[in-house]
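Note that one protein chain is taken out, while the other chains of the complex remain in position.
For reference, chains read A and B in written order, and residue numbers begin at 1 within each chain.
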Amino acid sequence: MSVDPSVVRRIAHLSRIAVDDNEVSRLNGEINAILSFVETLSSVNVEGVEPIASVLPMQMKKRPDVVTDGGIADDILANAPAREDHYFVVPKVIE
Amino acid sequence: MSEKASAKYLKGATGDWEIVIGMEIHAQVTSQAKLFSGASAEYGGAPNDHVSLVDAAMPGMLPVINEECVRQAVRTGLGLEAQINLRSIFDRKNYFYPDLPQGYQISQFKHPIVGEGMVIVDVSPTERISVGIERLHLEQDAGKSMHDLSPTESHVDLNRSGVALMEIVSKPDMRSAEEARAYVSKLRTILRYIGSCDGNMEQGSLRADVNVSVRKPGEKLGTRCEIKNVNSIRFIGQAIEVEARRQIGILEDGGVIAQETRLFDPGKGETRSMRSKEEAHDYRYFPDPDLLPLEFDQAYVDGLKAQLPELPDAKRARFIEQYGLPPYDAGVLVMERVSADFFEQTAKGRDAKLAANWVINELFGRLNKEGLDVAQSPVSAAALGAIVDLISSNVISGKIAKDLFEIVWSEGGDPAEIVAARGMKQVTDTSAIEAAVDAVIAANPDKVEQAKAKPTMLGWFVGQVMKETGGKANPQAVNDLLKRKLDV
Partner (left out) sequence: MSELTHLTLAQARDALRSKKISATELTKAHLNAMEKARVLNCYITETPELALDQARQSDARLTEGNAGPLEGLPIGVKDLYCTKGVRTTAASRILGDFTPTYESTVSSNLRQDGAISLGKLNLDEFAMGSSNETSAFGPVISPWRRHADPEAKIVPGGSSGGSSAAVAAHLCLAATATDTGGSIRQPAAFTGTVGIKPTYGRCSRWGIVAFASSLDQAGPITRTVRDAAIMLRSMAGHDAKDTTSVDAPVSDYEKAVGLSVKGRRIGVPKEYRIDGMSLEIQQFWDQGVAWLKDAGAEIVEISLPHTQYALPTYYIIAPAEASSNLARYDGVRYGLREAGRDIADMYEKTRAKGFGSEVRRRIMIGTYVLSAGYYDAYYIRAQKVRSLIKQDFDSVFAAGVDAVLTPATPSTAFAQGEQGSSDPVEMYLNDVFTVTVNMAGLPGIAVPGGCAANGLPLGLQLIGRPFDEETLFSLASAIEQAAPKIEYPRPWWA
């Protein structure tokens, strides 16, 4: 499989990464090189094989239902590029 | 199709239309902490106060699942008579939004914790339908963006981010707004019985996405529109009606329905397209590599099942069977677990039908008027039971009982003591009643004459005697005496 420039633009948008026209053609080539590199997997017989879920044969531990965290709004906002009071501030989102 | 179904059709210019409704309910799991972090799941709070580093998706943070949320999801699944999956998988649903800090929501896509189930819904006193449950899965709530604090900016509060939700997806089994309302109401009842969700729609603990399509009876399913986040049972009904009308209008004009997400505007009474959701989504679901599969054994499920409280359907059946209640009364009483408990305490060792009448008509009526719920009732089950006792043993009349109820409601106190202290006891002494009867007859010779010709006048005499005795005379005794003396 290979991609064309329109697919590159769609992926870039899905990834929320701005791309200009020059980049689209460069990325197109690179992505196709990688896709052709992974193409070899289509020759593997995977019939009846389960996709791996975890390399560890262990059960997921669970946390007790106790409030142990929070109350650290200053820490949460410490690195915010823009904030007001204890809110994060972003350019207006149009619903 | 039965007659009932056809009665639900909407009339259009080109004939009958059938509405097909399915619902996705997001129910917040009752828990102290969030689904994957130790921050508080409590509603409200100062901005970003109920937020851990995990909820804010700081670099390197990892989710750890809250066992209580798993337990509540399994219990809820059992309450929906659903398949419980001993192994389920958490997936990431990827999309960008400022109140989604990770850039993905941890949810369950291919392998949910709960599979197919069923809910019995009482649409009216005489109509029950069953609505299929497609699945129930656990997922994280998002934070909140506020768009009205500034003209150019949005403000983000992550207090809700990571709170545990159960998404309960129904099959498209509902055919009217009424059925849909009844379904949500029943689901809410079940959740509240189980204690897995408080069902508070104003605070968003229960939110409904409603899928609506219309078709000509017998034809295949039409294109559906999803109405997002309808936040009251009343609005659910309204939203369905107007959306169905909108779709019928388009189709009858020869148009086609675009599959889209819409928003219900209760003020304008219309649904409108949500442009922000228009862009075709590609959520790129894949198993969350930070979490192992969620696994438990059948013994765990069986243990939870054994400890499940009696659920509304079973309770209703028992009330009919054990107390001889009419199905409608039983249905009303089991709507809320506290109401049912209140009734049972009131009825214990007493005339259950009489107790049910008093609970439903007097108590619920009064609570409703005052906007109180059962737990806030100023009249306790014991006091109401005592009032019922006083009626059953002919100590007071039904009429006096209403006065007594008012006194207990507003002043409190022991009903029997109030009756004794305030002389509210019914007069059963025949000589005293006879004196009152004689006095009334003597004072109204013209009415006596009339009564001989028109025996229904008896009622008037009963009223006068009751007035004379301050309402305390035993009505039966008054009746008997009057009949004899007037010779009717």
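Note that contacts are C-beta pairs under 8 Å (C-beta built on N, C-alpha and C of every residue); 3 or more make two chains touch, one makes a residue touch a chain.
The structure displayed is predicted, hence computed values, not measured ones.
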- Message: Could you tell me which displayed chains border the chain that was left out of the figure?
- Response: A, B
- Considering the complete complex, of B:103, B:365 or B:455, the missing chain is touched by B:103
- Message: With the missing chain put back, one of B:239, B:291 or B:478 would touch it. Which one?
- Response: B:291
- For chain A, enumerate the residues touching the unshown chain of the complex. 1, 3, 7-8, 11-19, 27, 30-31, 33-35, 37-42, 44, 46, 49-52, 54-56, 58, 60-61, 63, 72, 75-82, 88, 90-94
- Query: In the complete complex, which positions of chain B touch the hidden chain?
  - Reply: 53, 56-65, 92, 94, 96, 98, 101-104, 154, 156, 282, 284-286, 288-292
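Heads up, the rule we're going with is that only the chains that are shown with their structure count from here on.
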- Item | Between chain A and chain B, centroid-to-centroid distance (C-alpha), Å | 41
- Within the complex, which stretch of chain B touches chain A? 31-33, 37-40, 46-54, 56, 64-70, 89, 96-98, 145-147, 149-158, 274-276, 282, 284, 287, 291-295
- Message: Under the stated contact criterion, what part of chain A meets chain B in this complex?
- Response: 14, 16, 53-54, 56, 58-73, 75-77, 82, 84-95
